[in-house]
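A single protein chain has been omitted from the complex, and every remaining protein chain is retained in its original position.
Let's turn to chain A:
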């Protein structure tokens, strides 16, 4: 499975790792919805670190569509919330 970290590029992840990543991902969503900024930051950092640790980076020139996408490490809770709003990632 190809996962993209926005602003960093793509990594290839073994599907077997998804269960543990899913826990962090669900946690991140809950924190985002509840507006827990510090929890969100902590979980996002942990999630990104796990993805980087478990995944193999893809070369920049690789042309593979990403199946999962993660916000950039410096993304704020508000920014991610906006990205996930009805407008989506690209306005218009």
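Here is the rule we use: contacts are C-beta pairs under 8 Å (C-beta built on N, C-alpha and C of every residue); 3 or more make two chains touch, one makes a residue touch a chain; residues count from 1.
Convention: contacts and distances are computed from a predicted model.
A.B. asks: Which one, "Phosphate transport system permease protein", "Flagellar basal body rod protein FlgB", "Membrane protein" or "PspA/IM30 family protein", is the UniProt name for the chain you do not see?
C.D. replies: Record says "PspA/IM30 family protein".
A.B. asks: Using the touch rule from the top, list residues of chain A that touch the missing partner.
C.D. replies: Output for chain A: 3-4, 9-10, 18, 21-22, 25-26, 28-29, 32, 60, 62-71, 80, 83-84, 88-92.
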